[in-house]
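Part of the complex only, each chain left as placed.
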């Protein structure tokens, strides 16, 4: 009788290697799935490791272009920021990987998907809600939430012991005292020594960005062009005739990551509210994402009608929560995304940005679609604007206030 | 027969000096009112100038403590930011000055208040809505909106000619090709050469902050303490036994302005949406305000319940618009302010901040009132948290998504 097939989201690390073995021991066929979304990883080594442990097959899929074009850039277009600061680099990667693994599961006729996410975090939620949205009849095995597993493996020590016993190769390098998640958009750092919010992060923790005291001493400038809110090209440096022009999304992000990293751009150190109701402390570095977000915000405010901007911002706040909480494929997120895209019809133009010492400084912006009217706003030109109208405008706005003041009888002042 | 009394918001500059003379020529008694809210101004010289022109009296009132404690600090407590970037340094100054001038008008039995704000800007609105809220029976004379005045004085040249003719002293220094508004919280720059949003601002324009290439080469650290969301003390440098501790609000702001300025902190260059429906380009520098806002946001996210934070953020967005538009004393702003203050009951604690090269970097935060629970979040401690519960949580959240996926029949994927 044939065994049930599990597709395991495999990282090559200790946890998912032990899970792989454990699933095989529980009599499943296991195919390992690895998505390349730009993390620094030796995929071939991981493949061999999985094969050695007993994986029936290993799928390694390059999703970098998909991730940049269909998740990272839309996040910038929609202006997604969680709790005013976090650009959601991990949150937008989860649905991307989920599509890959669900497609593999459907193609191979698997019954289960499995992963190594823990029971207190956001990623289990993001991963599983995406899977269930894409594949409602699919089933998920989350070993870290099964008593049989988490009682047996109560700490890293137990995993290492199991690995040794089962001939699973264990990295000689000691694990960093925190955990990271990496993709082309960002690296996150959390847990371990970082759990104490009163302690400064250890020096040398960041990988994509330089410390400010080691940042470049001369600023870099660039022109970033957006069409309908999506980044379409970068010209470096700004205003030069023989500048470098990059249109390829993946290359664009890589270049801005490198440049932003040299200038120490895009670090945050925050305490955030997880979906499960816990507060947790996290560090993030998002060099290209930060540059693009700053430029997009500037262009958007410049191009959009004042009231449309406010509606858009409300929807953007809702969408940021949806995405953080794992609802990328939920009906409300699909709906909100469509509305946000509609808002960006006229967000086309170019923003000149200077990157320097951790700062992203907007120098200038232009757009054929902006409602900015220099003649109208100019102090020196009447420009179809009668100052007397302002008197009426103010007086009518004051009607309600005067009524209230009379009514309150001055007692509150 | 006695003349009607006008209280004129006087700056000592060309515009309000000409307005002063013009009002006198129109047979009003005029008392000039100057509020000291921290701007760089020779008040005595202005007093003599006003007297020379014919002011019946000149009132100079030091509102700096009032401004910091009752307008700037509440703005930080409430988290006020206009269109994601502007900390409202001018907007919160207007109601403060309005209280001063209305009190003077009531005390002196004046019938009118007059000002030199132009007909396209926000300040006329903020000023007059405040005045009408505080003094509903009061009347405002806004010469720049009266055809008799604006037709006569069509440009600066006309004003200078009038000044010469009427023996009003005219500054020998040529006027900067932009206009500024200054107080202890910030300086704004707009109009003139800045009206072109595609042009980088002229170098040397900023007064409170150094350019990044001239900023200090060593970071400064400090501990900023808040009680119920209001800044109460700053300790510089952080973690030193013999540190400088400042509790006096005015002194606190001055010190952070100086420090922030040395590190090039708090500049923005934006296009914003005015209340009247125009877009305008403005530069702002807000050193102390930026440091305090960054620290407050960090503490607030740390201390507040997740859902309270979201409600607070909605109200904060509304309040930012109310304040920008001049409705500080309107019923909706009074109400929203009370609600926002209620949200800050537990926002007490200390944030350690590093200021360096234009950046305000949060290093650590502590609060006796935070809902952060290190034990609960730790990967290594079960801490009253059953991983199995997460399974149920995810499955129930997926009920709706699976239904939708079945319903949509996969067509959208």
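For this structure, a couple of remarks:
In this document, chain identifiers A and B correspond to the written order of the chains, with residue numbering beginning at 1 in each.
Heads up, the rule we're going with is that a residue touches a chain if its C-beta (ideal position, glycine included) is under 8 Å from a C-beta of that chain, and two chains touch if they have at least 3 such contacts.
This one's a predicted model, so the numbers in the text were calculated from it and none came from an experiment.
The copy number for the entire complex in this file, given 2 shown chains of one sequence, is 4.
Note that in this section only the chains that are shown with their structure count from here on.
The rotation relating subunit A to subunit B, fitted on Cα atoms, amounts to 180°, rounded to the nearest 5. Between the CA-based centres of subunit A and subunit B the separation comes to 32 Å, rounded to the whole angstrom. The touching residues of subunit B, when paired with subunit A in their complex, are 83-85, 118-120, 124-125, 128-129, 132-136, 142, 144-147, 150, 155, 179, 191-192, 195-200, 212-213, 215, 219, 267, 269-274, 276-281, 297-298, 301-302, 306, 309-310, 313, 317, 321, 327, 329-331, 334, 352, 356-359, 361-366, 370-374, 376-380, 385-388, 390-391, 393-394, 397-398, 400-402, 404-406, 412-413.
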